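Here the complex is missing one protein chain, while the rest keep their positions.
Chain IDs A and B follow the sequence of writing; residue 1 opens each chain.
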Amino acid sequence: MNKKLFRIIALALTVMLVTPLLADKHGHESILDKVKNRGKVVCGVHGGLPGFGFLGEDGKWSGFDADFGRAIAAAVLGDPDKIEFVPLDAAERFTALQTGEIDVLIRNTTWTLSRDAELSTDFAPPTFYDGQGFMVPKSLNIKSIKELAGATIGVTGGSTTELNLADTMRSLGLDFKPLTYADIDTLYNSYDVGRVDAVTSDKSQLVARRKSLKNPDDHVILDATISKEPLGPLTIHGDNKWNDAVSWVVYATFFAEEHKITQKNVKNFKTDNPEIKRFLGESGEMGKKLGLPKDWAKQVIIAVGNYGEIFERNLTPIGLPRGINKPWTQGGLLYSMPFR
Amino acid sequence: MEDNTLTQEIKPPDTSKGPVRWLRDNLFSTWYNTILTCLGLVFLFLFFKGFLTWVFTQANWRVIPANLQILMIGPFPIEQVWRIGIVFCTLLTLLGLSAGIWRGIVLQMAIAIVGVCLLLLLIPLDVVKEAENTSATLEFNLNIFYLIFIKRIWLLGGLVLLVGTFFIGRKKDGLKKWIIGGWILSFPWTMIMLHGFGENTISTTNWGGLLLTLLLAAVGIVACFPLGVLLALGRRSQLPAIRWVSTVYIETIRGVPLITILFMGSLLLPIFMPGDFQLDTVIRAMVALTLFSSAYMAENVRGGLQAVPSGQVEAAQAVGLSYSKTMIFIVLPQAIRAVIPAIVGQSIALLKDTSLVFIIGLIELMGIRKSILGNQDWTGLHAEVSIFIAVIYFVFSYSMSIVSQEIEEDLGVGNN
Partner (left out) sequence: MQQDSANIPFWRDIRILKILFQVLFIIGIILLALFLYTNMLQGLDDQETELSWDFLFSEAGFDIEEGTYSDPSEEENDSDPSDENLKGFWIGIVNTLRESIEFDPSDTNLKAFWIGIVNTLRVSIVGIFCATIIGFLFGIARLSSNWLISRIAAVYVEIFRNTPLLLQILFWYPLILVLPNVRESINFFDSIFINQRGVFLPSAEPAEGFNTWMWYLLSGIILAILVVIGFAVFRYLSRSRELQQTDRPSFVSNLIFSAKWTAAPIILIVPFLAWFLTPDAPLELSRPELQKFNFVGGIDLTPEFTALLIGLTVYTSAFIAEVVRAGIQSVVKGQREAARSVGLKESQVLRLVVIPQAIQVIVPPLTSQYLNLAKNSSLGIFIAFPDLFQIGKIIIGQTGQSVPTFAMIMTCYLIVSLTTSAFMNWYNRRITRFDSSS
């Protein structure tokens, strides 16, 4: 009996001491190679955000963010369905990335200095330029944030939204009462019935949720934007190869829209433009340089279409206008780096 | 005075029966009972008026059939459902055999499960969904046929197996050892079947809905058992170091809410574990639930240990059994038998507690609720979805509590 216990303790101690050594061994392989070996991408998404990430009725993850995940799978593995989605909570999304549980995080995450520097994460170009705003009932006749002094404002916890709200109100010297909900749906319901005077969130979310209020027309979203919210995919810090791949998948969708390459016409796209030829993999070695197949960009467009198509499929139905999320050629912020 | 009362004639008790008599006895026996009855009726009327009006006129129930698939299995690939079906049938076969052999408690459990299954078999939720999509009558009829008989083939097969094996079990007493072995193996078997291997691996992130809820509860209660027994023995150990460590563990875990443990699992575990240490969310939640419920299990088992007369231990020692043998063969069987109702109660609590894991991003029933409400087609229908989920939880935990009551009666607890 005691001998056995000795052995067990000895074993436990050995395991404890050896685990960190073993853990260090498999460290510095690029996620890109891991993904290729594994045959699928693991992508962190939001568990329930209209238009961006939610579980469709058929059991498949849908939404804007999910489509970008599929685009990455198409580029790397040639098949948009070779992807696995992990729904994540706001608080633990970075941990999941750091521990390698997911390869890429596309969960409307704001690019900020501290996140870039501190959390050991790297950002790919933003896929959606959002901004935090306020929604108020029309009946309160509020035109600017200053008139919200003394108001009760609803917000969801665990995100930059909460911090931005506090910062803004403090800098304006306004008193307010925040109500921090852990459950988004409860938040909008309490706003709908008037428990909170205003609700603050990313404007995209406000627009999407306004549609589900009892009388959507009775609510306005204030013009003021209290923060810039560039939302984009994240990869782990220091894995440049993988970050490059993810970044250029995003650029590919921008590029395709700039040059009117769509899901339909991409297969037979005839062009003399050398840049587009490089993009389609007909010339040059763009894929090889990124460690991707030759026709990776073509695969992306076949799988999910260009940026405009992704937007129209997911975000137009919830009532989001393109706004600044237009190609730079049309006065927007989407600007693909040259394919050269 | 005394004489008077003694000689007073006593009428024979009124033995008349009938609804009027029943009403008088059970509803209007005294003036305050009459008032209570009236108040109760008014309350029931108001409640049902409000609730039923909402259910039948205001609620939008389409959200349930439309999302039934993800409510049940989450993002589990539909073409792989046979895995769940096989697991389901295996478990029901084992249950049927055990019910045949042991009867009693196991039989009660089997009957409860048959009830739940029949309920699921008969509720035509997915038929409603199809009915909306199809207009042609012939096609519609075919669809109903398809839905009832093809889509539920696993459910039906499971039921047939359960009933069939029950009769086999009744005849074959010699199967006991095999069945116990079967139950022990059923656990890894379930995991392997659901997870798959090699090419066809279905990762844990694809587990969702009711499937995940039940898995979490089952893993929590099964895995916490050995740990709980060890902790209970540790707390009653004569070695102070072990006693103290066990006590501190039990009291700490029991002293804090589950939600903090879940958050610790997701926020602090990565800090406390070496660099590349990796555990996916589902496993992490399972570990957290196990660690949490083992403390409660330990207290339950300790209660049972205290109920075992010390003479039993002394007798075992007198015949020369070692500590471990005394515990395994003499004390624990008696102790655990005495606390089975408490353990069932704990399982119910654990089942309900799994509703909290969605805060760490799992898509069990509550997580699916969040996701459905995040689908622009269904935003705002929180009451409908919540009530449906509440009904699912109710069906499972109520049938478990009925089983627990039966067991209590079998054991003669609370019977005077």
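Just so we're on the same page, a residue touches a chain if its C-beta (ideal position, glycine included) is under 8 Å from a C-beta of that chain, and two chains touch if they have at least 3 such contacts.
On a predicted model such as this, the values are computed, not experimentally measured, just so you know.
J.: In the complete assembly, which of A:G157, A:G284 or A:G332 touches the absent chain?
T.: Of the candidates A:G157, A:G284 or A:G332, A:G157 is in touch with the missing chain.
J.: Of the residues A:S120, A:N215, A:T271 or A:T329, I need the one that contacts the missing chain.
T.: Counting the whole complex, the residue in contact with the absent chain is A:S120.
J.: So which of B:L159, B:I179, B:I348 or B:I407 would be touching the chain we can't see?
T.: B:I348
J.: For the chain that's not shown, point to the residue among A:D79, A:D116 or A:D183 touching it.
T.: Checking the options A:D79, A:D116 or A:D183, the one contacting the hidden chain is A:D183.
J.: Of the residues in chain B, which ones touch the absent chain?
T.: Answer for chain B: residues 26-27, 29, 33, 36-37, 40-41, 43-44, 239-242, 245, 251-252, 254-260, 263-264, 267-268, 270-275, 348, 352-353, 355-356, 366, 382-383, 386, 389-390, 393-394, 397-398, 401, 414, 416 touch the chain left out.
J.: So which bits of chain A touch the chain we can't see?
T.: 2, 5-6, 9, 12-13, 16, 20, 91, 98, 118-120, 149-152, 154, 157-159, 162-163, 166-167, 170, 175-183, 186-187, 189-190, 193-195, 197
Definition applied: only the chains that are shown with their structure count from here on.
J.: How many Å are there between the centre of chain A and the centre of chain B, using C-alpha atoms for each centre?
T.: Whole-Å distance between the two chain centres: 37.
J.: Per the contact definition, I'd like the list of chain A residues that touch chain B in the complex.
T.: 1, 19-20, 23-24, 26-27, 42, 46-51, 53-62, 84-89, 91-92, 95-96, 98-101, 182-186, 188-189, 192, 208-209, 211-213, 317-318
J.: Which positions of chain B touch chain A when the two form their complex?
T.: Within the complex, chain B contacts chain A at residues 66-67, 69-70, 73-78, 203, 205-206, 208, 263, 266-267, 270, 274-281, 322-324, 358-363, 367-368, 370-376, 379-380, 382.
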